[in-house]
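The structure that follows is given in the form of structure tokens.
Note that one protein chain of the assembly has been removed; the remaining protein chains are unaltered in position.
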Amino acid sequence: MRVGVIGYGYWGPNLARNFADHEGSTVSAVADRSPERREAAKRRYPWIAIHEDASALIADPNVDAVAIATPVASHFEVALEAIQNGKHLLIEKPMTTSTERALRLIQEAKSRKLVLMVDHTFVYTGAVRKIHELISEGHLGQIYYYDSVRVNLGLFQSDINVVWDLAVHDLSIIDRVMPNRPTAVAAHAVSHVSGHPENLGYVTLYFADNQVAHLHVNWLAPVKVRTTLIGGRDRMILYDDIEPSEKVKVYDRGAVGAGDRYEMLVKYRYGDMWAPQLDTTEALHFEIAHFIDCVRNGTHPITDGQSGLRVVKILETANHSIRDRGRVVEIDWPELV
Amino acid sequence: MRVGVIGYGYWGPNLARNFADHEGSTVSAVADRSPERREAAKRRYPWIAIHEDASALIADPNVDAVAIATPVASHFEVALEAIQNGKHLLIEKPMTTSTERALRLIQEAKSRKLVLMVDHTFVYTGAVRKIHELISEGHLGQIYYYDSVRVNLGLFQSDINVVWDLAVHDLSIIDRVMPNRPTAVAAHAVSHVSGHPENLGYVTLYFADNQVAHLHVNWLAPVKVRTTLIGGRDRMILYDDIEPSEKVKVYDRGAVGAGDRYEMLVKYRYGDMWAPQLDTTEALHFEIAHFIDCVRNGTHPITDGQSGLRVVKILETANHSIRDRGRVVEIDWPELV
Amino acid sequence: MRVGVIGYGYWGPNLARNFADHEGSTVSAVADRSPERREAAKRRYPWIAIHEDASALIADPNVDAVAIATPVASHFEVALEAIQNGKHLLIEKPMTTSTERALRLIQEAKSRKLVLMVDHTFVYTGAVRKIHELISEGHLGQIYYYDSVRVNLGLFQSDINVVWDLAVHDLSIIDRVMPNRPTAVAAHAVSHVSGHPENLGYVTLYFADNQVAHLHVNWLAPVKVRTTLIGGRDRMILYDDIEPSEKVKVYDRGAVGAGDRYEMLVKYRYGDMWAPQLDTTEALHFEIAHFIDCVRNGTHPITDGQSGLRVVKILETANHSIRDRGRVVEIDWPELV
Partner (left out) sequence: MRVGVIGYGYWGPNLARNFADHEGSTVSAVADRSPERREAAKRRYPWIAIHEDASALIADPNVDAVAIATPVASHFEVALEAIQNGKHLLIEKPMTTSTERALRLIQEAKSRKLVLMVDHTFVYTGAVRKIHELISEGHLGQIYYYDSVRVNLGLFQSDINVVWDLAVHDLSIIDRVMPNRPTAVAAHAVSHVSGHPENLGYVTLYFADNQVAHLHVNWLAPVKVRTTLIGGRDRMILYDDIEPSEKVKVYDRGAVGAGDRYEMLVKYRYGDMWAPQLDTTEALHFEIAHFIDCVRNGTHPITDGQSGLRVVKILETANHSIRDRGRVVEIDWPELV
């Protein structure tokens, strides 16, 4: 499979390196508007085609699949052209700037029987794969909450706010591991640097049965934190992505026997903690193997267009809530999803 | 100063021990409705008066001041009686179940020139005293946000929800260290144990100038977390109350020079971290010395009735917001405060 | 059981409190040479006998058992007198200043059928009890090494060096959990504060079969560290006594299949980590219940005089090695042990 990479800024080089290293694929072309980035790609892969224009890459008959790592605003246009030229597609997250556009891409890819996969990288990490396994096999029992803190001092984006930049990771994980879809969103976000998008955000997702998810994202925190708590009736998970080795800890703890009608005392169960050994394969390597398998064997992508669309739908609804001062906004799920 | 302690459950013994150990005070009486607790007090202080009834203790002429550590529902009645009997008062947090009642206590104590102090213990810790000093001396510059996580597997209360139980600590700290008062509150809270108060809550406080505070409180978390981030324009604080020695870390980091109109790039400043040595005196010992000083010398309490009232006002407003599904509710500050 | 506590300095109050709180015992007397300490004991236990002189306490017919928490230099004399007066004995660690004296105490207690127990407190912690269980049930397989770091900025002793002060804890744990006794000791220690005992020490214990134990003890470290690694062929333990909740972690890791004669490659096994829930009872409470059981029911103490003697023997041998510049010194185990 010959892959063309469009966008060679922060993430594109990782995509290119993984496609180049994988035995099932090669990088045959790179496109980027910046001369410096094209120069960087040329130094690293002197033998491949380097384009200024995405359209030229898309038109290249030596390209079977396209990976799009441009700013989100251009995803739709580039992706649509790639699909219409018969290319399979791996597209950065968030998939598009609107659900409408995401739906259009899904339909176009479907009608041409092309693979459309969204690069929700975290879904392919050993940690999230293990969490998905634990939840789907019922080890946590009924899920009570999902709480994530994703903060650091970092990379203000000029075109999207911190929710679209950072919460997108958690939303893609939630989309994978939570048994239900959220029904409503409330979000608060503020900007502390004049003229820039919101750099601090809190997003609450409502589900059926009192299940709740909450995300804290922040570009102006003094330290890097990547901590997720998942509370279930039977067990609870602490997922710390900064931890070098024991990223996922499973606690056999909880509340038990809330007492009878007369003695409303809640008691606690304190059991062992267990940190399963995780697959340490680079997530992108694992993901690209899956993408190749989807193209070759017709396997359905785990992070398909619909998952991309669902994440965009929640981001869109969060933006509505932010503009409405944190009001709870119901998610109007489109039929296709 | 002879002190009577009303309520000898979880916190009362700590109050009694500290009043007993302090050279400026003695414990002269304890009251509790439970025979087991009265027995425990008798074993520990065989020589003092032990009462079943709070009123008997309050009537005791050998009691100069009363410390109230009963459930919050009874604070008002007991406190009012104590004030009306001319006793100085140290009262557990939250001060009362309503601002109306808090206001009444303030007025009664004021008219009798009695000390009314609320036991916002955290305010007297070495950590919070240092944070107050750093902020009030301007080391952080303009404050952007205050973000706290206070979760553990613990002690469900049957009469109050997790916001009243845990967020009260953060609200008392915020009341002390933040330069302004919040103007509005949005709060989400859910109960996962049928028939019990909410065990998981998220509270957002709005201030002027895009300042925001956010509290995450949870009785059903697998691990104990006590982490606060305070972001300022010039410096930021990480306050981790679990850390045995370096609880307060000050980071000389932030966003700088947000670029001109054409180059909207935010840059970052990465400077040193500094962990000031903190006073390790037990907070309650420090607080009780302050209480004795207030009674003896007419010093005004740091955590006076107004501070107790302000915290209750925010808790009350948070409850309104919870009942209204997280809607932002303006805080209607009473005139006195 | 009526207990007299001799020595009311740092540790004595803890012994007194635990004997007072336990339903199977009472504190009936305290002795200390210091008027301030006697005053402190009187404030806390106004109803008991307070002596200046240990002999007066020992002569008291209202004392069934004696707990000795004086400096180590006086242990022998006080203990001998107590035994000769028919008192059961709980004696602080290190048991004595020499093996000769330890042997004498053991023989005297034996001939009078009195309980002689050494207060190796760590042996009674939930953590060490769990480690003992794991090792004795074979979960670690053959033991390779025991490595401990026990350092802090703290309490220089004037009469004993850091090895006798801190390594005694590790030696008591090793005596409990390691399947064999060490055969030789090498120890290095230096003093950095003129006129004071050694404040930094490294002790290596040799066992049969290439088993080794190593202790790093230090009174002049900037931070407190209490970390022990125990390596076994099948599993390994990380025991961190500073950790608030997960003190003992068991790793299913190791070297496997060291390859054949031609391919001398060592491979590794990376399995899960598991942190068993530990009994959080205060160690001294657990230990005192055991002491009472020994006195009442003739149970043999886990930390009997022989264990105290073995620890003193290793400390003695370590001092020989230190004086001989770290030379490996064989341990000449006495016959009784």
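Which chain is which? They are A, B and C, in the order written, and residues in each are numbered from 1.
Please note the rule applied: contacts are C-beta pairs under 8 Å (C-beta built on N, C-alpha and C of every residue); 3 or more make two chains touch, one makes a residue touch a chain.
Owing to the predicted nature of the structure, the values given are computational and were not obtained by experimental measurement.
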Residue of C:Ala186, C:Leu284 or C:Val312 in touch with the missing chain, whole complex considered: C:Ala186
Option from C:Met1, C:Ala56, C:Leu80 or C:Leu229 whose C-beta touches the chain left out: C:Leu229
Contact with the hidden chain (one of C:Met1, C:Ala49, C:Leu80 or C:Val149): C:Val149
Contacting the left-out chain in the complete assembly, out of C:Arg17, C:His139, C:Arg181 or C:Arg253: C:Arg253
Missing-chain contacts mapped onto subunit C: 144-145, 147, 149, 151, 153-154, 156, 158, 186, 188, 190-196, 199-200, 202, 204, 210, 212, 214, 216, 218, 220-223, 229, 231, 233, 236-238, 249, 251, 253-255, 258, 264-266, 268, 270, 273, 325-328
Subunit B, residues in touch with the chain not shown (by the definition above): 246, 252, 270-277
Touching residues (missing chain, whole complex) on subunit A: 46-47, 223-224, 242, 244-245
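Heads up, the rule we're going with is that only the chains that are shown with their structure count from here on.
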Chain copies touching (subunit B, subunit C) - same or different residues, decided at half shared: same
Averaged-CA centre spacing for the pair subunit C and subunit A, given as whole angstrom: 53
Rounded Å distance, subunit B centre to subunit C centre (Cα mean): 41
Subunit C: positions in contact with at least two other chains: none
